[in-house]
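Only one protein chain is missing from this complex, and each of the others stays in its spot.
Here is chain A:
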Amino acid sequence: MAFNHKHILGIEQMSAEDITLILDTAESFKDVSLRSIKKVPTLRGKTVINVFFEASTRTRTSFEIAGKRLSADTVNISASTSAVVKGETLEDTAKNLEAMKPDIIVMRHSCSGAPHYLAERCDFSVINAGDGAHEHPSQALLDLLTIRQKKGHIEGLTVAIIGDITHSRVARSNVYALNKLGAEVRLCGPGTMLPPGIERLGAQVFDRIDDAVSGADVVMMLRIQQERQGKTMLPSLREYSMFYGLTPDRMKLAKPDAIVMHPGPMNRGVEISSAVADGPQNVILDQVENGVAVRMALLYLVSGGEKLEDSAQ
C-alpha cells in the first residue's frame, strides 16, 4: 500500500489504512534503535529542519533523533511566537525556510492552523509537531503504537482520556485516530475543560473520572498545563487532583490489565499519583521509545518511502 500524503498535518485527514501503514512502518524501524549502530542510510542527503515556535524538548529531541537515525541532516530552529512581538511573519519564515531547500519541515506552533499555512505556501513536506489546541498527530500515533503493542489490537478497546480536553491537541488527535481504528473513546474533565460539541468528534463525555475509568482498557491522562488555566478554569490544583487525579483506587475500576498512559511531562500528585505513575500498569516510557520509531516512519513516508533503495546505494 502506498502512502500518498505529502504532509502530516493531522490525523483527521488520514484513513485507517494510512494509520496502520505508519504503525507497521514504525514497527520495522524499532529494530534500528536496538542496534549498536543506530543508523540507516534511508534519508541520506535529505534535510530536515525542526522549527519550534513553542518550547518542547521531548518532541523536538524525538524528531531530531528520528532524523539522525535515518541519516538525514537535521537542523533545529527555535523561534519566538508571541503575538505581540512584532517581527518576522510566518510568511517570511516560510520564505526563508524555503530558501534553505529543506525536504521536510517539522513544525510546532502555538497557533492552530500554522502548519497548514506553511503547507499551502511551500514546496517542502510539513509535519505538524503540535499546533495550538488543534492536533498533535505524531503523539497520537505513538500512543496507538504503544496500545497495539500492549494489547495486540486497537479495535474494540475502551480508551478513557482525562484532563484538559479543551486545550489538548493530544486528545483531538487521539480521538480521531482511535475512532478510525475502531476503539471506543471516553473523554472526561471538569466542565471548563470540555469544549462544545466535543462528543461529535466521536467520543462519550463523562463528568466523573470514576465513570470514565470503569471498565477501560486504556487510561490516558493529560497534562494539566498550569500556565494555561488562568484564574477561571480551575479553583485549585488541589481540588483538581481530588476530583480528576488518577489514583491506585481509581485504577482498580479499570480492567485488571488496563494500561496507563501520559504524554509527559507529568505533574506528579496533580493529574497522576506517583503510585500509579511508577506502578506496573504504566507504559509511559514505552511511549517515549515508540515516539522515535513513529517519527522515523513519518519522515520516511513523507519523503516518498520508495526512495529507500536509491538512498541505500
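The rule we apply is simple: a contact is a pair of C-beta atoms (placed from the backbone, for glycine too) under 8 Å apart; a residue touches a chain by one contact, two chains touch by 3 or more; residues count from 1.
Here is the rule we go by: contacts and distances are computed from a predicted model.
Trainee: Looking at what's absent rather than what's present, what does UniProt name the missing chain, "Protocatechuate 3,4-dioxygenase subunit beta", "Quinone-reactive Ni/Fe-hydrogenase large subunit", "Dihydroorotase" or "Sulfite reductase"?
Mentor: The UniProt record for the chain left out of view names it "Dihydroorotase".
Trainee: With the missing chain put back, one of A:40, A:127, A:183 or A:198 would touch it. Which one?
Mentor: Considering the complete complex, A:198 is the one touching the chain left out.
Trainee: Which is it among A:60, A:108 or A:169 that touches the chain not included here?
Mentor: If we include the chain that is not displayed, A:169 is the one touching it.
Trainee: For the chain that's not shown, point to the residue among A:135, A:164 or A:289 touching it.
Mentor: A:135
Trainee: Write down which of A:7, A:46, A:69 or A:109 is the residue touching the left-out chain.
Mentor: A:109
Trainee: Just one of A:52, A:117 or A:240 touches the chain that is missing; which is it?
Mentor: From the options A:52, A:117 or A:240, the contact with the absent chain belongs to A:117.
Trainee: For chain A, which residues lie in contact with the unshown chain of the complex?
Mentor: Chain A touches the missing chain through residues 83, 89-91, 109, 111-114, 116-117, 131-135, 166, 169, 172, 195-198, 200-201.
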